[in-house]
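Quick one: the structure is below, questions incoming.
With one protein chain held back, the other chains of the complex are shown just where they sit.
Every chain is named by a letter (A and B) in the order it is written, and numbering of its residues begins at 1.
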Amino acid sequence: MTQIEFTVIEKTILSLGILTTFGSFIYEVWRRLRIVFKGKQSFPLDRFGARLWRVFKEVFLHEKVIKGRFWPGFMHALVFWGFIVFGLVTVDHFALGFGHELMNAQTHKLYSYIVIPFSIFVLIGIGSLTYRRFVSRPKALGKISPTSGFVALFISVLMITYLLGETDLSPIVWRINWWIHSLIILAFLFLIPRSKHLHLVLAPINIFFKPFDLPDHTPVNIDLEGSEDELDAMLADLTEMTKNQALDVFSCVECGRCIDVCPANRGGGLLDPKNHFILDLRQPLLDKGSVDVLSEINVEAGWECTTCQACTEVCPVGNQVEKSDEIRRLEVLVEGKVPQEYQKLFMNLQESGNTEGRTDSPLAERLPTYTTDKEYVLWLGCFARYELDPNFTKSVENFANILDVAGITYGVLENEHCSGDPANRLGDKLTYNMLREHNMEQLAHASKVVTLCPHCALNLEKEYAKYSEVNYDVSHHTQVIAQLIEEGRIEVKKGSNGKVTYHDPCNLSRMLDEVDAPRTAINATTDEFFELEESGRNTLCCGAGGGLWWKKETTGRTHLVRAEQVVNSEADTVVTGCNFCYGMMNQGLKPLTPEGRSEIQVKDVADLVSENLVNN
Amino acid sequence: MKIAVLVKQVPGSDSPLPLNSNQSWLDENGISYVMNECDNYALEEALQIKEENGDGEVVVISLGPDRVQKVIREGLAKGADRAIHIQMNSDSIADPLSLGTLFADAIRDENFDLIFSGLQSDDLGMGQTGIIIGEMLGMSTASLAMATELSEGIIKVKRELEAGFFQWVSMALPASITIQSGLNTPRYPSLKGIMGAKKKEINIVTPGSHDVKQSAKKVYVPQSDKRTVMIDGSVDEIVNKLVEVFRNEIKVI
Partner (left out) sequence: MDILIVIEENNGKVHRMGLESITAAQTMAKGRGFSIAALVMGSNADELATQVSNYDIGEVLKLQHDLLSSYSSDGYAEAVKQVVEKESPKYVFFGHTYQVRDYVPKISAKLMKPFLVDNVLMNSDEEETVFTKQMFNAKLYSDMIAMDEGPLLISFQSAAYSSDNAASGSASVRDVNINLDSSMIKTQSEDPFQEESGGVDLTSAEIIVSVGRGIGKEENIPMAKDLAKVIGGELASSRPVVDAGWLSSTHQIGSSGQSVSPKMYLALGISGAIQHVVGMKGAKNIVAINKDPEAPIFEIADYGVVGDVLEIVPKLSEALE
């Protein structure tokens, strides 16, 4: 370590360099933040402690970064921790340039015992990541990015120049080395806000402000009695992003994990969440200088989304990726451009209050009617009511049987209309609100609702609550079953269903945050349970969500990707907790089962438990 | 450019079809109604022509009791400018000549350049009303349009023929064309359209006189003596029997 006095000229150049690059850095960040602040709503400050804890886990512990992709994630963590450690070093480095270094020789030496190993870690990290990005080239990372190349180069040179600086160098070499290090840092400052490396600054903030609700789309209040001006204002509002959404766009680190987990993309469809839902909006935001850019979202890609929220779940910088809600509501409410099969669906919902345009439900007639003296409203949902998969009606009856055995009273609503999930996810907020208002009236005297359909549960509990207060509690049937088992109110024995696995429905595991209850129930019935790949909150959607159950033409095989995984798992029985998943498994498994292998049984949790009830 | 679009309200394809007590027609209670499918395409075609033209008027016209105002409003919400409602109890009118007379009388003075209607209705399936109206008003007519091209007072229509053939037919305006499903992609009413429809004019007219020339004596569910005829034997025997069935019973070869 050599000491040197810098000349006045050098100090001047250094000052100018710092001022210009730092100024440019501030300017570019401010330019983007200004646009973000134009966004709708305010940044949430509720659950402050939980937010801080989340930042600690996801930023400092790199929880999502490592979990999603272990080795690249860990390598990135090395670079990140090195970056943290280098903070003090960098400040000291520039202070030295002005002759006022912060650390004395001894402190410097001691600290270097920490920094030197970290700089090696950083070199290892950045080296392997560079190899991955430029040689292995996984699809999700997209085209070769020159800025990434520069960043890799910069980081490497910074580490090397640091290490060199800690050895004995001749004054001239030391000076040159020092200047290289400084210039690289200044170049870095210039580069960061203009590239995805802005995530350095924005990601912790973005993660802090990330909504806890999944998904978190703004409700659309439609006043049919309003004036034309009010209507125009509301419609104009639909193209504007919220502050959180705008911040997301600038925080995106372009890692492509959202693409990796997207069922539509995995099925060979057009949809690419990273670009269609986030990056495509970046330039429009900057060009327009306002948040009025939601109409830029690719329409065709938007119709392919199953709204499963895997993209949002996996994002390491706290983005709410999925934007199908935003683009679909524009297409439906503003443009009137709706695929024909959805037009029929909406008409059915408006005319008959259900997805099939039917008036009779044999299943509903076989079940008791709800009266206020009964404990639960048993909410059926259109899928069960109108037998979208005839086998599922047995599952409903099996659940009713479980309730009977446990002595729990329940009844179905006479005038139950569709919860509105298809209309909600497909953008027809007008029909959705019609159904919601009707159902709220039907539920006015209810206190507890239980349903087998997670889509219904999600809407009744969380989505309706975005519009008005909700006076009832909603449980998914697996939660009730698990509770009954734990409380000993029903007794379940172990049966034989061969090797049993469970497909987590996305609406249940991610959006309702329920992964344990179904497993409690299943494990009570078998010792041969094993987990599928991509299970729990990371489940791969069956392909039926977002209204896609009713979609006619699909460019991909979204509905088969998960079925294929189930077949490959060599399970004998696959259990689900959702009627759509049930239906999709029934459709998807048969064609994919190789010749000679016996068919995989598809069961709902209720089927499994009911079959194995002891006190029947 | 004034374009009339005739729309009919019919039971939906999944609607129950309860018969009335003397089986002369349906019992309206319990039927869920929609706009006739081809009429939807006819309306879309008219709206597209108006939009391409830059100006013009699209008028939806329907005949029936109060409930048909629903499909009229749907037409207005999708972009029609105004509407005419020939208000009458249309239960059991199964006579295209009557309907033709009623419509022709109601719209004669409007002097439409074009009348678009669906090829046939999903309930009666007569497929005549649009042509009859055209004939009564002295217009050119064409049916089964799969595409239209409008220019300088002439309309060219791509008619669908049997066996995958098509034919372009041109005629001077005014013309009455019946439209086949599938020739375009019908729009969904936007929110603005739905709200704006409330303010658009629906002219309610009393029906003129008409003579009923045909009627439904009885409406019933066809008896299906469907018993699956099982064919067995050796492979050759089966094949021969199948050929016979195709030729003599189903008559497709």
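Assume a residue touches a chain if its C-beta (ideal position, glycine included) is under 8 Å from a C-beta of that chain, and two chains touch if they have at least 3 such contacts.
In this text the structure is predicted, and so the values were computed from the model without any measurement.
Student: For the chain not shown, which residue from B:4, B:71, B:93 or B:142 touches it across the whole complex?
Tutor: Here the residue in touch with the unshown chain is B:142.
Student: For review purposes, identify every residue of chain B that touches the missing chain, sorted by number.
Tutor: Within chain B, the residues that touch the unshown chain are 11, 13, 17, 94-97, 100, 122-128, 131-132, 134-136, 140-144, 159-162, 164-172, 182, 211-222, 226, 228-232, 235-236, 238-240, 242-243, 245-246, 248-253.
Student: Could you please point out the chain A residues that touch the chain left off the display?
Tutor: Considering the whole complex, chain A reaches the absent chain at 390, 550-554, 557, 559-560, 587-588, 590-592.
Throughout what follows, only the chains that are shown with their structure count from here on.
Student: In angstrom, rounded to a whole number, how far apart do the mean CA points of chain A and chain B lie?
Tutor: 47
Student: Touching residues of chain A toward chain B in the complex: what are they?
Tutor: These residues of chain A touch chain B: 222, 224, 226, 228, 231-232, 235, 332-338, 340, 343, 346-348, 351-352, 356-360, 430.
Student: Where on chain B is chain A touching in the complex?
Tutor: 12-16, 30, 32-34, 78, 185-196
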